[in-house]
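Chains shown are a subset, placed as in the full complex.
Chain nomenclature is as follows: A and B, assigned in order of appearance, with residue numbering initiated at 1 for each chain independently.
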Amino acid sequence: MRFLVINPNTTDAMTEDIGVQARRYAREGTVIDELSPAWGPASIEGHYEEYVAAAATVETIKERAPDYDGVIIACYGDPGLFAAREVAPVPVVGIAEASMLMACTVGHRFSIVTVLPRAVPLLEDMVRLHGLEARCASVRPTPLTVLEIEKDPASAEREIVKASKEAVANDGAEAICLGCAGMGPLDKAVEPQVGVPVLDGVACAVKMLEGILDYGLQTSRVAAFKEPEPKAYRERVDRAVQPA
Amino acid sequence: MRFLVINPNTTDAMTEDIGVQARRYAREGTVIDELSPAWGPASIEGHYEEYVAAAATVETIKERAPDYDGVIIACYGDPGLFAAREVAPVPVVGIAEASMLMACTVGHRFSIVTVLPRAVPLLEDMVRLHGLEARCASVRPTPLTVLEIEKDPASAEREIVKASKEAVANDGAEAICLGCAGMGPLDKAVEPQVGVPVLDGVACAVKMLEGILDYGLQTSRVAAFKEPEPKAYRERVDRAVQPA
C-alpha cells in the first residue's frame, strides 16, 4: 500500500517528523510519502490558518491522491477532510478523526490535549462535527505553539503530561488524544507518566487506513462526498497569502 | 455604514444580484459593495468547492475588510466565516447564520430549502456547527444547481415552493430559510405561496449587521476569533485551481 500523508502546514521539519512517526507504525509493505502543500502557513493554530491550509491541502490531494491507495491529513483539525474525500479517488482519513475513533475502543471517554488556548473552541467544533461530543471528556490546551512543540520536545512532554493528568483527574478522561501532529512522537513517552492510553493521530490514521483498505472500503459517493460536478473556475493570479 | 458583501463564488451575475438584494433591504445610508474573490469556483455545491472558495474569500476579506464597517459572507454554507472573524477588524456575518438566527424570532422551528441533494449533509453540519439543530426542522433539497437557480428563477420559485410546502406539512417547519444566496430575490414571491415567513440570508445579514454596528458590538477576541499570530507563509506559485 502507498499512503500520501499530508502535513497541511509548510514546516518541512515537522513534515519529516510526521513521516517518521507514520513509518514507525506502518506495516511492512506500507509505503509512506509525506508532503506539505506548496503554499500556506508554517503552522496552524486558528481558523484563518486552517482555511488557507485546507485549500492548499485539498488542492494537493486532488492532484496527488490518484497515485496512492489512501490519504492521511496530518493536522489535528482535520483541515479540508470532507473536501478531500470528494476529490480523492481513494479513502482519506484525518488524524483527529482517527485518534478519536480508536480512543473509543480503549477508554470510556477521551480528552484532547492540544496547543494554545485559542485552539480549544476550534477543536470543540471539530469534535461536534464528528458527532463525538458524548465521548469527549474535554479539550485541554497547553501554553505551547505548534512550532514550540516541534522545537522543544522536552517542554512539550512536560506540558502534555501536566494537562493530561488534569484531564484524567478532573474531567473523567480515560484516554488522551494528542491534539497536534507535532506531539505524535511523544506518545509512548507520555503514556506511562499519565497511566492511560495516549493516542497519536498519525499512528491511528495509518492503522485505520490500512484496515479500511484491507477490507476494501471506499468513500461513499451518494451525497456528502460525491465528486464535484465539472465546473468553471476563475484562475488565480499569483499572489502570496501573507499576513500584513 | 459601509458593508462588504462577498459572494464566495465567481459568477459575476450572481454577485450583482446579491448586491441588489442587499441594497433592497439596507437602510438609507448603508452602502453595499458586492464582490467576488479573484479566484475560485463558479458555484458552490460541495465541500471541495466550499473549501477553495473559503480560502479565496478569507484572503479577500483580510485585504478589504479594513475599508468597511462590516462584512457579509453571502453563500449559504457560511464558508470561511470563523476565519474571516479572525482577520477582519470589523464584525462579520454569514447569511446562513443570519437567516437561522432571525428565523428563530418568527417561528418555532425553521427548515432550510436548498440546492442539490448533495448539499444536505453539508448544511446539516453547518446547522450543528451553529448549535441550532433543535430549531431546525429539516434541510430539504431541490433538484436545482446554484447556476440553474440564477438562470431560471421561474423554475427555482416553483421548486422552492414545493420543497417548502413539504417542510411545513411534514417536518414541522414554521419558517423557511432560503438555502442559497441565489434564491434570495425570490423571498417575497415564495412567502405568500407557502404561508410562513420566508427568509433570505442576504437580507437577514444586512439587518443583523446594521443592528450589531448600531449597538457597537465587535467580534470577541479572547479565543475562537483571536487575530492570527504573525507567522511565516510559504508563497504560492501561480497555478490555477481547476478540475482535472
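Rule of thumb we're sticking to: contacts are C-beta pairs under 8 Å (C-beta built on N, C-alpha and C of every residue); 3 or more make two chains touch, one makes a residue touch a chain.
These numbers come from a predicted model, not from an experiment.
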How many copies make up the whole complex, given 2 shown? 6
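Basically, only the chains that are shown with their structure count from here on.
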One copy, chain A, sits on the other, chain B, after a C-alpha rotation whose size in degrees, in steps of 5, is 180
Centre distance in Å when chain A and chain B are each reduced to the mean of their C-alpha atoms: 28
Under the touch definition given earlier, write down the residues of chain B that touch chain A in their complex. 10, 36-43, 45-52, 54-56, 58-59, 62, 80, 82-87, 117-118, 120-122, 125, 128-129, 145, 223-226, 228-244
